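Every protein chain except one is present and positioned as in the full complex.
Here is subunit A:
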Amino acid sequence: MKTEYPRGWHALFNAALNGELTEVDSERLAALLQSSSEARQLWFLYHDNEAGLAELPSPAELIPQGTAEAKASSRWFQWRPLAAAAAGLVIGLFSATVLASYAMSSQEKTVTLLRGGFRIRTRAFGHRRAPASRASRSGDYTAVVGEQTPQGVKPASGRRMLHFLRADYEGKAQPEGSYFSDVYRLIDLRPYRATYGDGGAVVQLSGSFNAFHFPESERYGCSMSLYALDAATATNGSTRHGAELRESLAMARNSRVMLDRDPKTWQRSNVELRLPPNTDFLLVHISVDHANRDQRRVTFDGHYLDDVRLTLGRRPLLR
């Protein structure tokens, strides 16, 4: 397949994608695709790209390889260069929706770090476990999906939700025995140190979980965790090996939510963490797990997450 094509082919394909085909254009398009194998290949590629663009992370967040470190301090959410990533749908864990809604007095101001109908996104294919540097996010196999009609699961808000697929990630040495499906996000809080540097700020994480109808004998737990990390811990790779609990400055977890068997209901979970003054990064960890020992397996069939919100707000210490 060649890499350059007649301009008219591109014009026709774009007109189709834009919904601008005239009657004549439509006939020309059909004739072209009928007669040219190369045109058909390019037509397919256009549609692959069209679908892929809607699945990729926010393009504004993509960082050219080699420049991630230099830019990391200037952005809330950073993405690892993905060119070297394993094949697969690669989109980011959390959206770039940052609503800096400072207002009111300094005692009350709040920053919404994450919010959206479904503004959490992840790769559908492979990557390692916890993020290892300030420019990364990671987790197990997941996918972003729309409404799941046959199963009766609709997004809690918006049109998309996260589907937990497996309890392992590409390249995991021994996936057997895994039964937690995890997603992570590492967030650089240093630009907001003035908000929490006196120990007077709290981050709050909330999200909604759901599952399609599953056997009565099975139980599924949901967990949301927050870890406050210093820069050294966040960037030395130790979190990649699961050391976030041991090496964090502070952590909080809510693992009390168990999924019900009604796909029409979303179950909300919340957790909050007071940030130590020397916090540099916040690690967000959300998971679903097989709660019964005898049901444990690496796959998850219909378990979803939506409407994730993360806010940073002032709540002064009691004196």
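Worth a mention:
Note that in this section a contact is a pair of C-beta atoms (placed from the backbone, for glycine too) under 8 Å apart; a residue touches a chain by one contact, two chains touch by 3 or more; residues count from 1.
Here, contacts and distances are computed from a predicted model.
Its record in UniProt calls the unshown chain "RNA polymerase, sigma-24 subunit, ECF subfamily", which is the match among "8-amino-7-oxononanoate synthase", "RNA polymerase, sigma-24 subunit, ECF subfamily", "Nucleoside ABC transporter membrane protein" or "Oligopeptide transport system permease protein OppC". Interface residues of subunit A with the unshown chain, by the touch rule above, are 1-4, 10-11, 13-14, 16-21, 26-27, 29-30, 33-34, 37, 40-60, 62-65, 81-83, 85-90, 95, 124-125, 143, 145-151, 159, 163, 165, 212-213, 215, 299, 301-302.
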